Structure formats: structure tokens, C-alpha cells
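Excluded from the complex is one protein chain; the other protein chains are retained at their positions.
The block that comes next holds chain A.
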Amino acid sequence: MNIQSCVEVCNEWDIVSARQLGRNMAKELGFGNVDQARITTAISELARNIYLYAGNGKICIEAAEKMGKRGLKIIATDNGPGIKDIRKVMEDGYTTSGGLGAGLPGVKRLMDEFMIDSVVGSGTEIIATKWLR
């Protein structure tokens, strides 16, 4: 059974809590320093998106398992405005916050698996997983 831990995100400090949660889990699972830093960066980005564009939502972290692989799964959900053109936000260079290489395509590259689901007017869910090597 997977235990899931969640952090509500509604202000900038919650981003730090979400990172902390992710880092603890990553350490526990045995991720090295670089992967820990990548996972927390991915969490930062996802949490920032929630904070900036949805207002509030939550980040949940859980241990994942698939075909003998172990990993960490980040689930970011919000009830914000949703994303009209997902293809566009997944394009490199498209960013509303002026970040370099950041944004969703950056998160996708930091992680091993990435899934996004968004409905305009009702919210967005992003699931990103990193497997232990």
C-alpha cells in the first residue's frame, strides 16, 4: 500500500513545505543528491505554477512501484482556470514567468514520466514520476 503525503499550496511558503516533503521522501527512497535536487526543483516548478496561476491546490508525494522499479511520484492538482492549449505550454520557450528552461517542459525533462490533464474552468492535474536508477 502506498502512503501519500500532501501539502496544500496557497502561498509561497507552501512551496518550501512541498519541497521539504519531496526531499524527505526522495532521501528515504535512496535517490542521490543530484536526483534529490532535480525532484525538488520539479516540485518547486509545479507548486509555483499552482501558486501563480491557480491560486491554490495541492502537491502530493508518494512512493511508486512498477515492474520491480521503485520511484517517486509527484501529483499536482488544482481547481484553477485550467490550461486552454496544453500543446503550447509544453513547448520550449513558451513561458509566462520568464524563467529560463523552466516551466512544464523543464519538469518533463527532469522527471522520467509526465502526464498532464487539464479541463478549462475546472482545473489541472499533473503526475510526474522519477525512477530510481
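Brief remarks on what is shown
Simple rule for what comes next: a residue touches a chain if its C-beta (ideal position, glycine included) is under 8 Å from a C-beta of that chain, and two chains touch if they have at least 3 such contacts; residues count from 1.
In the analysis below, contacts and distances are computed from a predicted model.
Comparing "Xanthine dehydrogenase YagR molybdenum-binding subunit", "ABC transmembrane type-1 domain-containing protein", "Indirect positive regulator of sigma-B activity" or "ABC transporter permease" against the UniProt entry of the hidden chain yields the protein name "Indirect positive regulator of sigma-B activity". Which of A:28, A:65 or A:92 touches the hidden chain is settled by the complete complex: it is A:92. The residue from A:29, A:110 or A:126 that touches the chain not shown here is A:110.
Contact between chain A and the unshown chain involves residues 32-34, 37-38, 40-41, 92-93, 100-102, 105-106, 109-110.
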